[in-house]
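Apart from one protein chain that is not included, each protein chain of the complex appears where it belongs.
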Amino acid sequence: MSILVPGRITGLVVMAIIVVLGIWALERAKRGKVRAVRELAGMAGLRIAAGRCAEMGRPFFHTTGHGGGGLYTARGPQHMAGIAILGYIARLCAKLGVKAVSLTAFPELIPVTEDTIRMAYLGEGKADQVKPDMVRFLSSYALAFKQGYIGQLTREKAGAASLCGAIWPSDALHMSEPGVIIGAMQIGGAIDTDTLSMLALTCDYVFLGEELYAAGAFASENPTQLSVMFASDIVKIGLVLLMIFGFILSSAGVKIAQLFTI
Amino acid sequence: MSWIRGKDVPVGIVFICGLIVTVAYFINVPAVVGVSEAIQTWAVVIAGFAIGLGVVNMVVFHSDSIRKRASGQWPYSVVFLVIFVAQTVSGFFDLAALKNPVYVWLYSNIFSPLAEAMYAILGFFIVSAAYRAMRVRNIETAFVLVSGLLVMLTNAPIGAAIWEGFPILGKWILDVPTTAGNRAIFIGTGIGTILLGLRILLGYERGYIGG
Amino acid sequence: MVDYIPLWHAFLIIGVFSYALWRESPYFRFCEHAFIASALGYAVVMAAKAIITTAIYPLSKGEVIYIVPLVLGFALYLRFGKSTLWISRWPIAIIVGVGMALGMRGVLFAYLLSQVQATATMSIVTKDPLTNFNSGLMLLTTILILMFFIFTFLREAIPGSAISRARFVSRCLIMLTLGAFFGSITMARLTLIAGQIRKLMIAFGLLPA
Partner (left out) sequence: MGTESKKPRSVWERLEHMDPRISYWLLIFVIVVPFLRPLGLPISISKETQSFYNTLDALRPGSVVLFDISSGPAAYGEIGPGSIAMMEYVTVVYPGRHEGGRLRIAIVSGGEAEGAIMYEAYARPRLEKAGFQYGADYAWFGFIAGGETMVARLADSIPSLLRNDFFGTTIDKLPVMKGVSNYKDVSVVIVWDSVDATAWYVRHWGAKGVRVGTVCVAVEIPAYITFYRSGEVFGIIGSSRGGAELELLVGKPGVGVATTDTLSTSHLLVIILIIVVHIGLLARKYLPSTGKR
């Protein structure tokens, strides 16, 4: 009986490599060695959307979606990435005098989003513009949440909407199609491919898969945080080499499947 | 003792909880696994309490709107409060079996039909999204059209009736390029999730606790 | 006595559909508020049930440790007081920590390792040439799309260069993937609406129940 759970050792090694590379990149950035990162089109999309809201005098809606699970479930990271993007939106809105509205599906997201919005407005010196109705809880029941979202989005004629976070397949179209119908500019971001298929067809800009997390790092506007993208790239290149190598070995008749489940 | 009010304490809690729950996944030490399970149970209980924050958020909004007679809103706020109170109170009357007749009536005649209708409205949205989004504006969108159409003709019974080849082609698209594309998106996401977790556990990202 | 229930259901269904078929109206707004109110009541009742079974019940059996989550749960409400706001962030921190860990654990195998494994264990030496072709194509597709997500290397994409061409191909492949997913979702959604329309037709006596 070993201390390590059998079958998960390879996983532990991979996770350890990613974590060590991540820490290395963060430390490196703290010493001032920052690698330039290709900016995502969606970040520009957020800025354009905020500008559009300011021009039209309409609010900017944001939601991290329902996703079938709240902050304490495995959907947590997606909600957190969405909240980081909310911080960016709120800063843009504070600068331009636009009302940022965050609709949440889980009550535990209320304090988190409230703090995020307050910090963003505070950072721009506009703490007085924070209104209690900027953070609205709708329902922890997915369909009720979406009906509330549709209703509020339509009634307040949002100029733009950001659907970034734990959007799940059935959320996506419910929330993005009404946005198209009222003519709001939309930025979507999710990790599930079926969700993305719908967001990509209905939103003006999309954060695809990993880009959602990258957008979270961009949103911090902090070069140290962005530096984890460097670690991510190294891992990806390593995995590509691993896949090619494995493919060659497999074609040569070597059985490598069990290596993944040590 | 001013540090205790600062942001380092919550960040520390995030780090410790995250570390224990992560490590417990990999190791066979009953003590660690037990603590990890306890923390997860705590999180569930805390999240249960959080519903009260939601109640406060919504009840404040709606009672405000009634008090101010907010135009176009206050009658609906009345509807909201009446149904909410009825559903909650009747639920608490028989919390064990949830058989209070008012609760059951509201459940099966407000909640259920609206949930079904709300889900079904997607049928409308998928039609308009399909014909609008599948317009070929450039080469990339042509790929959306071709693969989308082929898969639809695979699923609908009518596809095979038009040409037997549709299901075969559609199946190939789902089995080969789509599976591969999905894999790549998954791999990227996996790496991204772990690195985001790292940033948050180490406290680089702390806007969410007002830091 | 007339059975008014199907008609009442029809009233609600049409109220929801009126958003799509007509536009946002008082009718839809009524349905929206009724639904959210009922859902909130349901959520409160379910949360109470969950707290009783997961914490209060074991506590009453003498497992004193369950006092901790109960206290932390109440601590959430300290955010309404300015001087106690800081305490309310501790329970939130537990929630965030657990969520992050579960997320990291959850993606490791399902998203990362099993996908790498599935790609790395394909081979091109089977007897069927189509399978070989498919395997090769899948490897190539996976790698091309994965390279699309490279952010720090090869940033300069001069039009016409190899990098920008590769990126274009990956974009096309991503679109192909997304289109196929979209197509496969369509059937399920169309089934749902057919069911609701049938319910309406029954309520109005157009179809036998």
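Per-chain numbering from 1; labels A, B and C assigned in written order.
Simple rule for what comes next: contacts are C-beta pairs under 8 Å (C-beta built on N, C-alpha and C of every residue); 3 or more make two chains touch, one makes a residue touch a chain.
As the structure is a prediction and not an experimental result, all values here were calculated from the model.
Among B:Ala120, B:Ile173 or B:Ile200, the one in contact with the hidden chain is B:Ala120. Screening B:Val14, B:Met58 or B:Met134 against the full complex identifies B:Met134 as the residue touching the chain left out. In the full complex, chain B touches the omitted chain through residues 96-97, 104, 107-108, 112, 115-116, 118-120, 123-124, 126-128, 130-132, 134-136, 145, 149, 152-153, 155-159, 161, 174. With the whole complex as reference, residues 20-23, 46, 184-188, 190-198, 201, 206-207 of chain C touch the missing chain.
The criterion applied here is as follows: only the chains that are shown with their structure count from here on.
Chain pairs B-C and A-B differ in how many C-beta pairs they share in contact, with the greater number at B-C. Centre to centre, using the average C-alpha position, chain A and chain B are separated by 13 Å. Between the Cα centres of chain B and chain C there is a gap of 4 Å. Touching of two or more other chains is recorded for residues 25, 40, 43-44, 46-47, 50-54, 58, 114-115, 118-119, 121-122, 125-126, 133-134, 144, 181-182, 185-189, 191, 193-194, 196-197, 200, 208-210 of chain B.
Residues of chain C in contact with at least two other chains: 16, 19, 29, 31-32, 35-36, 38-40, 42-43, 76, 79, 89, 92, 95-96, 98-100, 102-105, 107-108, 112, 116, 119, 139, 142-143, 146, 149, 174-175, 177-182, 184-185, 189.
Residues of chain A touching chain B in their complex: 1-5, 8-9, 11-12, 15, 18-19, 22-23, 26, 70-72, 77, 80-81, 83-84, 87, 106-108, 110-113, 115-116, 118-120, 132-133, 135-137, 140-141, 143-144, 146-147, 155, 170, 173-174, 177-178, 180, 191, 193, 196, 198, 201-202, 208-210, 212-214, 216-217, 220, 222, 224-225, 228, 231-232, 235-236, 239. On the chain B side of its complex with chain A, the touching residues are 25-29, 40, 43-44, 46-47, 50-54, 57-58, 60-61, 72, 114-115, 118-119, 121-122, 125-126, 128-129, 132-134, 144, 181-182, 185-189, 191-200, 202, 204-205, 207-211. Chain C meets chain A in the complex at residues 16, 19, 23-24, 28-29, 31-32, 35-36, 38-40, 42-43, 76, 79, 88-89, 92, 95-96, 98-100, 102-109, 112-114, 116-117, 119-125, 135, 139, 142-143, 146-147, 149-153, 155, 174-175, 177-182, 184-185, 189.
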